[in-house]
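A protein chain is absent from this complex, but the other protein chains hold their places.
Presenting chain A:
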Amino acid sequence: MAMRQTPLTCSGHTRPVVDLAFSGITPYGYFLISACKDGKPMLRQGDTGDWIGTFLGHKGAVWGATLNKDASKAATAAADFTAKVWDAVSGDELMTLAHKHIVKTVDFTQDSNYLLTGGQDKLLRIYDLNKPEAEPKEISGHTSGIKKALWCSEDKQILSADDKTVRLWDHATMTEVKSLNFNMSVSSMEYIPEGEILVITYGRSIAFHSAVSLDPIKSFEAPATINSASLHPEKEFLVAGGEDFKLYKYDYNSGEELESYKGHFGPIHCVRFSPDGELYASGSEDGTLRLWQTVVGKTYGLWKCVLPEEDSAELAKPKLGFPETTEEELEEMTSENSDCIYSSTPDVKA
């Protein structure tokens, strides 16, 4: 019996989710942070989507959020002209870094010693987190607001994207090494350290470039404007989402569209694969995050596999959840203490 994707919806935000990031894999699993226009970024357990806590303190929409590798720290970029660094275990605010305009993007180095920020003031800033009082180093050159800034090449270089360009900078000399021009607005950028691959989305295109030389590797066209894309850690698949509310999954090698999923009630703003590649998360204008399985039907996190032989017996038994049921009905059926969702005989559509 073929299995159909059951996305897991993480509710809690009251406004569009504009950015999300996963941590690395830690002894406690991996974690997910979401940036939201409601100003309250949230930390969740990465494999289940369970809410852990909300970082309270920003006074404006949070445009960017990131976790460091071991998920001990979080950083957020907001419309209140500040970037903040948080203790991701206690939820406490550690540092507020004042900027001169809306901050859009934040990224930790591998060792969590430096934080890169970028925003509408068109400057890249590098803060030494061990010396929070010191002035940050600034890199200028962008001619429009910076949307995304990332460390790359083992933190020796910086990649930054504004509306129409992607630029590569050398960290030590703080100078521009190379740049790419686009005639359409760049909507997102992702950096894959293993293989030094850069994923850039613009218009309906999902493009892959070398993060070292910025030379193009390949690109695919999607059926609709894409706002974000993510490459699987093993580089077998990529997922993308955008203005038609759908998630698309492509084979990276052939470019073939493998699957597409409806589910969100608004444009998708961000998509990211988990560090183990078993699931991907999408954040949308509808204020929700959804978790999707990479391999549909596999037992992982909250998804529980049903073996083919057990099918006919399983269908009549409880312990099944169905996406046709509205979220409210599912909420009523689950209680805090129960592990299973009980339902009557399923309504199988032919």
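In this section, contacts are C-beta pairs under 8 Å (C-beta built on N, C-alpha and C of every residue); 3 or more make two chains touch, one makes a residue touch a chain; residues count from 1.
To be clear about the criterion, contacts and distances are computed from a predicted model.
Of "Pescadillo homolog", "Ferredoxin-2, mitochondrial", "AP-2 complex subunit alpha" or "Gem-associated protein 7", only "Gem-associated protein 7" is the UniProt protein name of the chain excluded from the display.
Among the residues A:R44, A:H58 or A:K73, only A:R44 touches the chain that is left out of the figure. Here the missing chain is touched by one residue of A:L8, A:A75 or A:I139, and it is A:L8. Against the chain not shown here, chain A presents residues 1-6, 8-12, 14-15, 28-29, 38, 42-45, 48-56, 89-91, 291, 293, 296-297, 302-306, 311, 315, 319-324, 327, 330-331, 334, 338-341, 346, 348-350.
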